[in-house]
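First up is the structure itself, then whatever we jot down about it.
A single protein chain has been omitted from the complex, and every remaining protein chain is retained in its original position.
Per-chain residue numbering starts at 1, and chain names A and B are given in the order in which the chains are listed.
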Amino acid sequence: MSAEKANDQKLADFEAKINGGEKIEPGDWMPDEYRKNLIRMMSQHAHSEIVGQLPEGKWIPYAPGFRRKLTLVAKVQDEAGHGQLLYSAAETLGVTREQMLDELLSGKAKYANVFNYPTPTWADVGVIGWLVDTAAVINQTMLAQSSYGPYARAMKRICYEESFHIKQGYDAVVALAKGTPEQQSMVQDSINRWWYPTLMMSGPPESKGLSVHSQLAMRWKIKTKTNEQVRQEFVDHIVPQIRALGMDVPDKACRYDEKTGHWHYTQPDWEELKRVVNGDGPCNKERLEMRRRAHDEGRWVREALAAKQRAKEVTA
Amino acid sequence: MSDLPAGLPREQLLRYILALADDELMLGHRNSEWTGHSPILEEDIAFSNIAQDELGHSLVWYTLYEQLTGKSPDSMAFERGWQDFSCCRFVTYPRGDFAYTVVRQYLFDEAEYVRLSSFGRSSFPAFKDIAGKLLREEAYHLMHLKGLVTRLGDATDESHRRMQAALDAAFPQSLGIFEKLEGEDALMAAGVFPGNEVSQREWLQRVVPVLASASLKPPVNTQNGTSSINCTPDLGGRQGKHTEHLNHLVDDLQLVYRIAPGAKW
Partner (left out) sequence: MTDTQWETYEVFHQSKKGDPHMYVGSLHAPDPEMALQMARDQFARRLKCVSLWVVRTKDITATDYQNDDFFAQTTDKSYRDPKAFDAPTKELSHE
């Protein structure tokens, strides 16, 4: 068999495995596109978690009361934990954490755009925990079915923890929604600011057809729903909850359609997404600067602990 | 609300409980500022656990205070003015670099170990119970922090330089943990705890050798097995004499709470 025919056979076997619901594990043969796609997805996801520590982490010193303070520290800690799990899963594909962090800190790698927005009030902590994490869980539940074993396993653990982040966020929002007039207006203002950035999280509509990335991702069961399906699922789920609290979304056209059984909504401004994703958002520079600073200021610690072990091994 | 066992001096005891609670609150607050900014992911997660423990410990002490006075932990932590806190100054200072944080945490954890261990013989049953619980979590802190101190102390020129500088700053400050408390004599006479002088001696015996094993030198002279301190201790915290650092810290701590004090958050 020629090399090309052998490769075609490998690809056919690979796709048969995936269609049969089998998992692909580290060391299995896989097409280059599959490997590249997964590295990109997993590392971006990991970057999103560690950059995502910053908008809420900012409020740790100011959290009102013991319960909120402890809960917030634990939540932001979980995000570091999720980043850790995802970087580890990505490393099974032959990329190192040094390489991935280098790409993030040099501005080459992308991460979830939603974290490029500022968190000017305490209410943002609850609203992000509730809205952003709900949208993330809808996406992540799908990813937990991923054909790539390490990604699926990491996602199961992450989904489990994210489901309590949603509850923690919702709990904080309820306290504000039922609170003083100042607390109520703080939380409505926060929802107004986070609504469209959250809708953008599932990616632009693929009405003009799926991108090449997306087509392959769907075929190889890395992704199983379209962006619009995920977004619709989010809106259907969350709008009734928002209204039940006496709050609303900043979209006058948002209404329930009896015929389809879905909530109709206005698309976010996709031009804004392009601008923000390409570095022109309110907090892009600030977030990366903070991560770079932590990385640079911690260098002596990493080097020292590594050197200490090397010295020990030499004398052993 | 519960009563104290007979023979225990109420005023002095309440003052002491607050000092314990205030220490943990401020240190936990400072530690929690590292979440998202630590040198490496795994340490971010580990240090966050320590921060949560310290905040949790302060809550345990404030809860004891509430049982005796009816005043809630949130009201004590989030409504007092900065000059009413009786933490030592040591725990109020900014987090500095990782070396300062590690040295501070290590020195404080050893002090915690000594004072909590002494509560095991306390005439106040609540102290015995609480000490038993907290010591188990503190055991992990000591293991982790000793591990970091002994590695960073002499690993590289830079780590040694930073750790020694951190110790130079932190050691005089740490002596403030053992500042004599108002009413301490009454507490000692009632068997609540053996007093700060005894605790400081025991603490010195523990920290000096560990620091030496990390090639770190505190301002202490050791002759014939006894250590004498060779620096000016940073005192005042137990009497509410704080620096502007605590003013800023409390402004941060209480920022959101003050928007609607007493409201549900």
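We adopt the following convention: a residue touches a chain if its C-beta (ideal position, glycine included) is under 8 Å from a C-beta of that chain, and two chains touch if they have at least 3 such contacts.
Fair warning: this is a prediction, and the values are worked out from it, not measured in the lab.
Undergrad: Return the single residue from B:I45, B:L116 or B:L211 that touches the missing chain.
TA: Here the residue in touch with the unshown chain is B:I45.
Undergrad: Where the complex has a chain not shown, which of B:M143, B:A189 or B:C231 is the residue touching it?
TA: Touches the omitted chain: B:M143.
Undergrad: Decide which residue listed in A:I50, A:A217 or A:L305 touches the omitted chain of the complex.
TA: A:L305
Undergrad: Contact with the hidden chain only, please: which chain B residues?
TA: 40-43, 45-46, 48-49, 140, 143-144, 147, 151, 156
Undergrad: Can you list, in ascending order, the chain A residues touching the missing chain?
TA: Considering the whole complex, chain A reaches the absent chain at 25, 27-29, 81, 84-85, 88, 91, 96-98, 101, 154, 161, 299, 302-303, 305-309, 312.
Keep this in mind: only the chains that are shown with their structure count from here on.
Undergrad: Express in whole angstrom the distance between the two chain centres, defined as the mean CA positions of chain A and chain B.
TA: 37
Undergrad: Which stretch or stretches of chain B touch chain A in the complex?
TA: Residues of chain B touching chain A: 29, 32-33, 35-45, 48-49, 51-52, 55-56, 59, 73-74, 77-78, 97-98, 151-152, 155-156, 158-159, 162, 252-253, 255-257, 259-260, 263-265.
Undergrad: Which residues of chain A touch chain B in the complex?
TA: Where chain A meets chain B, its residues are 50, 53-54, 57, 59-66, 68-70, 73-74, 76-77, 80-81, 83-84, 87, 122, 172, 175-176, 178-180, 182-183, 290, 293-294, 297-305, 307-308, 311.
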